[in-house]
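Here it is: the structure, laid out below.
Heads up, one of the protein chains got dropped from this complex, but the rest are sitting where they should.
Every chain is named by a letter (A and B) in the order it is written, and numbering of its residues begins at 1.
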Amino acid sequence: MSATSLLVFDGLLLVSMVSLAWAALASTDERRSVILFMAFGLVVALAWARLLAPDVALAEAAIGAGLAGALLLTAGREQRQPTPVHGAAGVHKRHDAPLGSALRWAVTSMSAALGGTLAWALAHAFSRGPQDGLAQAVSANLPDSGVSNPVTAVLLNFRAYDTLLELAVLLAAVLGILALGRERPGYAASGPVFDGLVRWLVPVLILTAGYLLWVGAHAPGGAFQAGATLAAAGVVLRLAGRRCIGLPQGTTLRILMSAGVGMFLLIGLALLGFGRPFLGYPAAWAGVLILVIESAAMVAIAVTLVLAFLGGRPQPIRVDALGRAPALPPVAAPSGRTREAMPRAESATAEALERCNEEKVRC
Amino acid sequence: MLTAHWLYGLTGCLIVALGLRAALLQTSLLRRVVAVNVMGTGVFLVLIAVAYRGPEMPPDPVPHALVLTGIVVAVSATALALALARRLNAEHADE
Partner (left out) sequence: MSELLIWLVALPLAGALAALLLPRRATATAIATGVATTLAAAALLHGVATQGVMHYAIGGWTGGLGIALRADGLSALLVLMNALVVLAASVYASAYFRKPSQRARFWPLWLLLWTSLNALLLSGDLFNLYVTLELVGLSAVALASLGGQTAAVQAALRYLLVGLLGSMLFLAGVSLIYAAYATLDLATLARVAEAGPILWSALALMSAGLLLKTALFPLHFWLPPAHASAPAPVSAVLSALVVKAAFYLVLRLWLDVFPDVVTAQAAAVLGVLGAGAILWGSWRALHAERLKVLAAYSTVAQLGYLFLFFPLLQALPSDASRDLALGGLVILALTHGLAKAGLFLAIGVVQQRSGHDTIRDLDGTAQRLPATTFAIALAGVALIGLPPSGAFLGKWQLLAGSFAAGQWLWILVTIIGSLLAAAYIFRVLGHAFGHGPYPNVAVTLAREEWPALLLTLTAAVVLGLAAAPVWSVLETRL
């Protein structure tokens, strides 16, 4: 691409990015705000691809825009009132609205000052001339790292300790979510079109996840992108009204949740036992060890993100003597739709159970 | 320095300022969470802009790894915030 056309592309991309951000933040309707935020995330993913960051682009599209958007939309589903009533403590508020215009101006100028300071300092940093960062060090050590994708090498080898702690962050968040309550009410069973789509989409997603995991060693991809894709499969199943989405229960679930951190610790401490530094893989074994850790991390990330989408402790599905499962909990839609959802839900449950048994997925 | 640096880096700063302003001024939790996420994306934009070394050279992979970590951390925090809000709404639904 010639320099001018690239410039035009950049300009268009950035203008749409800023406009979408502004629109998402200024919109008065919450659902519209979330959808605009998802669109913003996708444009940002485009920007990552433009800046030669395909791993980040994949992760942003899957996690930053996709899963975060799904979480926000599900959360918005439960709000009784679109905008909070002052004094209703259902929502966190810091100032007593309506905010005086003086306060708004103060906050605007403070944000502008902070953004301006950041920009000013950044301009100074850029004026120093081209920087290589740590790129030289990474490429020098890349052959010993066990993978040929430099981002994977940084994430799983050079700075693996950060990834370990990040998986711990995910674990802490999901433990907090599980402690707060039960899962959100499910969705009514989907019609034939969506159901048909789900039947082939979910296997494709699972295959894609496996592929992303495998290819992450030498091309854009890796555990996070794979985990997010796997989580997307779970989310899609849930949206289709299925009762069982492949999540195990009890101890198995806890093992899967902690698999990422656990594998990291296991391998790190084992290496320590063999006289090597913590997480200092021997060059010959690095590739294998990284793949093992990434597989465990992928499962942990997928399970954690699905649990986050469920919003709480998954409820076991109990079947009575005649093989019937109780009705799905009523969909907590605002006004009116609850009554319609209930009878559909009861017949849907029997179908869902049948489907479960057909596909031999563990409920 | 490369044009891309200036364009994307300074846009990142702008988005940080927009997100920060909205995070402080909004009263609805959902929009506050969106604002904080937007602010985070602005910071990531700055990091990736710093990593870009031009169309010919491969970019610096360290900021890419940092941003990947940041994205996951941000979504974890978002999920926890939404779960807390759900608990609050449930409490008030019973009143």
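The rule we apply is simple: contacts are C-beta pairs under 8 Å (C-beta built on N, C-alpha and C of every residue); 3 or more make two chains touch, one makes a residue touch a chain.
Please read these numbers as outputs of a predicted model, since none were measured by experiment.
Remark: the absent chain touches shown chains A, B in the intact complex.
Screening B:L10, B:L25 or B:L80 for touch with the missing chain picks out B:L80. Residue A:T251 is the one among A:S5, A:S101 or A:T251 that touches the chain not shown. Residue A:L175 is the one among A:L7, A:L46 or A:L175 that touches the chain missing from this view. Among A:A26, A:A106, A:A137 or A:L197, only A:A137 touches the chain left out of the display. Here the missing chain is touched by one residue of A:L239, A:L265 or A:I317, and it is A:L265.
Touching the omitted chain from subunit B are residues 16, 20, 23, 29, 32-33, 36, 39-40, 43, 46-47, 50, 62-63, 66, 69-70, 73, 76-77, 80-81, 84-85, 87-88, 91-92.
Not every partner is drawn; the one left out touches subunit A at residues 89, 92, 94, 114, 117-118, 120-122, 124-126, 128, 131-134, 137-138, 141, 157-162, 165-166, 168-169, 171-173, 175-176, 178-180, 251, 254-255, 257-258, 261-262, 265, 268-269, 272, 276-281.
To be clear about the criterion, only the chains that are shown with their structure count from here on.
Each chain gets one centre point, the mean of its Cα atoms, and the points for subunit A and subunit B are 13 Å apart. By the touch criterion stated above, subunit B contacts subunit A in their complex at residues 1-11, 13-22, 24-35, 37-38, 41, 44-46, 48-55, 58-69, 71-80, 82-93. Note for the complex: subunit A touches subunit B at residues 6-7, 10-11, 14, 17-18, 21-22, 24-26, 30, 33-34, 37, 40-41, 44, 47-48, 51-53, 55-56, 59-60, 63-64, 67-68, 71-72, 75-76, 78-80, 83-84, 86, 88-95, 97, 99, 104, 107-108, 111-112, 114-116, 118-119, 122-123, 125-127, 129-135, 138-139, 150-151, 153-155, 159, 162-163, 166, 169-170, 172-174, 176-177, 180-181, 184, 224, 301, 304-305, 308, 311-312.
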